[in-house]
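Note that this complex is displayed minus one protein chain, with the remaining chains in position.
Each chain carries a letter (A and B) given by its place in the written order, and its residues are counted from 1.
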Amino acid sequence: MTKEMQIELKNQEELGKKVGIKEIIKEKYHAAMDRYKRQIILITVFFIVVLIIVILTLIPPFNDPDKRYWVTPDVLLDNYAEPSLKHLLGTDQLGRDHLTRLFHAVRNSLAFGLITGLICTGIAVFLGVIGPFKGGAVDATTSFITNIALVFPSYAFIILISTILQIREWWVTMLVIALFSWPWAARSIRSQVLTLKERNFIKVSKMSALKDMRVAFTEVLPNVLPYILLAFIMFLGGAIIAEAGIAMIGLGQQNWLTLGLLLNQAVDYGWIFPSFSYWLWLPPGICLILIVLSFFIIQSSLSRTFEQRKV
Amino acid sequence: MKKEILKIQNLTKKYTSGLIRTKETIAVENASFKLYSGEILSLVGESGSGKTTIANLILRFIQPTEGEIFYEGKEIHDIPTKDYYKNVQGIFQDPYSSFNYFYRIDHMLNQVFKYSLKGITNKRKALESALSIVGLNTDDILGRFPHQISGGQLQRVLIARALLFKPKLIIADEPTSMIDSSSRADILNLFKELKEGTTNTEGISIIFISHDIGQAQYISERVLIMKEGSIVEQGLTEEVFLNPDHPYTKNLLACCPSIYRKWELD
Partner (left out) sequence: MKLTEMGITEKKENKEQETLSKSSEKSTIKKVISNSFLHMAIKKAIFYFVVFFIAISIAFLIPRLVPVNPLKYIYQPPLGTDPEAWQEHIKDLEEYLGLNYPLIVQYANFLKSFFFEFDLGQSMTRSFEPVVNIVLQALPYTLMLVVPALVLSFFIGNGIGARTGYTQSKKDKVFYYIFLVLQVAPFFWMGYVLLDIFVLQLNWFPWGRSVPPWAWDWAVISTIFDHYWLPFIVLLMTTIGGWATGAHALMVYEKAEDYISYGRKLGFRDNTLRKYAYRNSMLPQFTGLNLRFNELIGATMITEIIFRFPGLGYLMIRAFQALDYALILGTFIVTILVVVIGNYIIDMCYGILDPRIRVGGKGEA
């Protein structure tokens, strides 16, 4: 290896990453801590709580949501037991510990929201970014589809599809929700992309002979990331609520133990009427409120932060 | 005789809005001019006179409604994108919006090597020479984010980026209007140097777009005066500014404060 080649190699390395990754992380961490202290604490607390719940669902005595409890083994089922020290949230009609089931439901609901949110965000980003960059007919079609979808009576279609498809699989509910909840995000991402498109750095990239789609995904998309993140969080909360709503009227999926399924059972097995088992149907709703509330607060505080950054 | 590098013939750009009842807006109307190699041509006019539209048309960001643009005798839309931008580059008014704030400055410079100039082996050296022409130190620029350096420096980085291509024509769209006045003179002088050619570069033709008559007079040999989308007067700088024909040019010059003339107070 000649000296020149060595220098050349070194140069290329320097051009690629001038500063070590460690330093970048350190720098970013300090900057972030100064600015977004409250938000970071909020998000951390939320994730720790979620993590605790997920861990609890993996270890005994909370790892088996289907385990039945008996007063006298195989004879008398310990069902509809009121909250006590043994069962903090009582038991349901089959003598299963409700707290265990609640933990599992929270975990599964979050997983459900996560996947559905990802699908929604994917659709919204794709339609929001591709239109302004392809222009012409593509843009006209995508924005027309978005505009129509915005005023589409989506709930009616969600109910229609979930009733008529007799399959009560988790992916059906997921797809039905994803199919009808993306439009507003697609529109807001599109308007962001449209304003960014007028910026000169797009012209500069074009003068470096970048193709349109590459400009869209390497130059524009990173600048829209905050909005995408916000949309994703909104979708997450929305999907969890929508799943619960569909499930509660008896049209939801049946194979994941989610908060929706718990509420569905509340209706089907008469937890409200005639058995008045408040300990069975109040907690899932409160969990639902807490989850969506925390997503809402995270979302609004993040959006405030992003807006401050823009100024 | 100087070589003709850019020829613009009957260039018109109209914008139509509305689907059913269309409304037409004329941005540029029937503009024709030529640019010879090794000269600086100024496009002067008030804001809204179609100067930037002409720049965008030459840089192929928008399509003309009518008329042609020839680069070295070829219609520009027939030249492959990559080849065209190796010869013609642009610099824009707002240096702050010319950079992607998500990335470091390196990103934009790397782009040039990655997509356009694939053949260059010694990138660092090419960069160093380009940055030294505009009077910047490589180590001060690389690894920084755009918000960490000043507008004047950003504009110079942008010029250096254009120089990486070793272009024959640079379109400078009001390059000095948004940077502090101390850097302005430097950048104007830089353009003059680029026109003459330095040890590393050949002479570059420049279309200098400005609303500032003083700058145009300082920098250019020939000047075009634009008003409401059409070219009202063109010619050598001295001729146009000393003996203006068109009433608009006279008005424009009368508005310009002059250091040799006394203000007449009533």
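Just so we're on the same page, contacts are C-beta pairs under 8 Å (C-beta built on N, C-alpha and C of every residue); 3 or more make two chains touch, one makes a residue touch a chain.
Remember, it's a predicted structure, so these values are computed and weren't measured experimentally.
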| request: Specify the residue from the set A:39, A:154 or A:218 that touches the hidden chain. | output: A:154
| query | So that we can see where the missing chain sits, which residues of chain A does it touch? | reply | 147-148, 150-161, 163-165, 184, 237, 241, 244-245, 248-249, 263, 266-267, 272-273, 276, 278, 281-282, 284-285, 288-289, 292-293, 296, 300
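Heads up, the rule we're going with is that only the chains that are shown with their structure count from here on.
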| task | Please compute the C-alpha centroid of chain A, do the same for chain B, then give the distance between them in whole Å. | result | 47
| request: Over in the complex, which chain B residues touch chain A? Could you list them? | output: 59, 61, 81-82, 85, 89-90, 92-94, 97-104, 106, 108, 110-112, 114-116, 121-125, 127, 142-143, 158, 161
| task | Spell out the residues on chain A that touch chain B in their complex, using ranges where they run on. | result | 8, 11-12, 14-16, 18-19, 199-201, 203-210, 219, 222-223
